[in-house]
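First comes the structure, then the notes that go with it.
Only a single protein chain was left out; the remaining protein chains are all shown in position.
Letters A and B mark the chains as written, and numbering starts fresh at 1 in each.
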Amino acid sequence: MDIQLPADVASALDAVPSWAADSELPHFLTGLEPGRDGTLALVRLARAVRTHQRELARLRPLAGHSFAGMFFDPSLRTRQSMHVACAKLGAAFLDLQPGSGMWTLEFRDEVMMDGGAAEHVAEAAGVLGRYADILGIRAFPTRGQWERERTQPVHAAFAAHADAPIVNLEGPMAHPCQGLADTLTLSDLFPEPKRKKMVVTWAPHPKQLPLATPHSALWAGANLGCDVVLTHPEGFELDPWAIEQTHRLAKEAGSSFDVTSDREAALEGADVVYAKAWGAVTGPESTAGGHANAISALRNWTVRSSDLERGNNPRFMHCLPVRRGVVVSADVLEGPRSVVLDQAENRIWGQAALMMALLQGRKKS
Amino acid sequence: MDIQLPADVASALDAVPSWAADSELPHFLTGLEPGRDGTLALVRLARAVRTHQRELARLRPLAGHSFAGMFFDPSLRTRQSMHVACAKLGAAFLDLQPGSGMWTLEFRDEVMMDGGAAEHVAEAAGVLGRYADILGIRAFPTRGQWERERTQPVHAAFAAHADAPIVNLEGPMAHPCQGLADTLTLSDLFPEPKRKKMVVTWAPHPKQLPLATPHSALWAGANLGCDVVLTHPEGFELDPWAIEQTHRLAKEAGSSFDVTSDREAALEGADVVYAKAWGAVTGPESTAGGHANAISALRNWTVRSSDLERGNNPRFMHCLPVRRGVVVSADVLEGPRSVVLDQAENRIWGQAALMMALLQGRKKS
Partner (left out) sequence: MDIQLPADVASALDAVPSWAADSELPHFLTGLEPGRDGTLALVRLARAVRTHQRELARLRPLAGHSFAGMFFDPSLRTRQSMHVACAKLGAAFLDLQPGSGMWTLEFRDEVMMDGGAAEHVAEAAGVLGRYADILGIRAFPTRGQWERERTQPVHAAFAAHADAPIVNLEGPMAHPCQGLADTLTLSDLFPEPKRKKMVVTWAPHPKQLPLATPHSALWAGANLGCDVVLTHPEGFELDPWAIEQTHRLAKEAGSSFDVTSDREAALEGADVVYAKAWGAVTGPESTAGGHANAISALRNWTVRSSDLERGNNPRFMHCLPVRRGVVVSADVLEGPRSVVLDQAENRIWGQAALMMALLQGRKKS
């Protein structure tokens, strides 16, 4: 930056480590790239940006820089919080919706493009990497192809072809911007998060939602040193690699991670209950019919105030949007224990910190 | 503001009264909230902003602030003039279209959300109130439900759930941003508007348009002390509450307000002819067939130059968009008496003034 940042912000920014080799770009695809220390440093930077937001708005530290968000799927929070984060720092927000006012994209390699797609992702990504300093990609998984989708192929294609860092705005495996906001929210709630009990609980939903947010929520808790418990009905297992990463982070933080289908035991003594619906990606529950059958038998997984009574005056978390009466009862969602609006607001500050960090060591001349 | 505004702007801003109790938010849902003095103060501020626009663009008095516009219905002027007003003051403009790139919203209370809507307005409004400093809502009425629609239920839902002022970008009962622009336009035309004759005349249109603009136009004229005459065919009555408010404002301003179906008499001696089409909300003309029948018999209500000849060299006003040859003849619309482009431009300045006033006493830290 060629401007004088508030001292708090400058020192927090300096403390964020680079997470890519010199020859590589610092992508943010799973959110695990910065490592545990890097994540905690980003959270401190996010808090400093939040505190000094008015000075930063006048200073415009990212003036002349652009963030391009490519939304293959709908969004309210992600799109608007990225726009606001850009505005707070003086950057431009480019909003792209494939299929609405732009060309349809081809992703296959070595294809003769004689069909409907007018542009290959190689050129689209290459061009956007020239226009924007950071590219954000939202692309949900195609159901029934988990082995392929878990590699986040759309994100990987953009990363392969754009000369700019890629930020995952929710993909099949991770929702790392949500994870960063959740880490900030948890550390706002608990100045000493170590050994706090965070329960991530599956909830019913008519649709088979992605695994990204529960994965990122587990990693948020584990990074902070919470004792994390994941509870879900049998058949709704999360991705094995994501589970393995949670074990690794918990070990690194000196805390614990457990998975159980005993929901009542899991909720016992919880300091935080993080609810999220998702669909199975393998097994009989992964089909549309299997999901519908399973859901109708699992209505008791809806989070209600009686569930929270089992905890230690726990806070309620959810990434939103949320189905009232299905995922959670309205009284819990709107009650004093709910921090869902704080989570949503913290999207702004986490993403603002992330953009500052990504542009810190990599200025376009 | 922590910056030095041009003296004219600063004094005009100071003169705008707060129109909400300390514990409440200063919504702008009918446009009547600031009262007659408040409206006239906003108009003076709008004029000062217009005069000092270049200095303000460099000063960015609203840097770091955001306005989110939620458009349930189409818009050209409202969306673009809000964007420009934001840009002139350094604020960000967030553009939301429900059903395009975002989740569909549930408005019913106490509903089990097991259907198509992914998000409840309570969370959507709550989140947007965290992201933006002001929320704008455009939502036209659903036909055939006037008793419900006249309460502006979509706007009310956002006001109930967002911790931010709500600006009505056209609802069932009022189009207060148009009203503010029209008040500015009228006071540009007539430095002494008192007792000028303003005729608001119904006009034919193939569609059953909302009552919002005619209501707001009546209030604009009454606030300025014009002698306001409303003329429409029988069966096309405006809302009784809106009529009552016009009587109240005219009385307060010491001027007159009359309603008549005698169009020729109404136009006699007019200083301003404000044309607008609308559909009946009750009675036989309120059905699609009743509207079509009535329109075909009322083609003589199209405003033509011969109509203007009855007036006192009157100016022609319309909020746009307008149907040529249906609402008004092309020669009137494009002729020297037409101020429709001034009305449209004044949207910028009225809304810029409104945003400054709304943020004056209510800064997010």
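Everything that follows uses one rule, which is that a contact is a pair of C-beta atoms (placed from the backbone, for glycine too) under 8 Å apart; a residue touches a chain by one contact, two chains touch by 3 or more.
Not measured: the values here are computed from a predicted model.
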Of B:Arg77, B:His232, B:Arg263 or B:His291, the residue that touches the missing chain is B:Arg77
I'm checking contacts with the chain that's been left out. Which of A:Leu42, A:Ala57, A:Val84 or A:Leu128 qualifies? A:Leu128
Touching the left-out chain: which of B:Pro17, B:Gly144, B:Gly283 or B:Pro321? B:Pro321
Positions on subunit A where the hidden chain makes contact: 2-3, 60, 63-66, 68, 91-92, 94, 96, 100-103, 106, 110-115, 118-120, 122-124, 126-128, 130-132, 365
Suppose we count only contacts with the excluded chain; which residues of subunit B make the list? 53-54, 56-58, 60, 71, 74-77, 79-81, 83-84, 86-88, 97, 100, 206, 320-326, 330, 333-334, 340-341, 344-345, 348
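Operating definition for what follows: only the chains that are shown with their structure count from here on.
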Distance from the mean Cα position of subunit B to that of subunit A, given in whole angstrom: 40
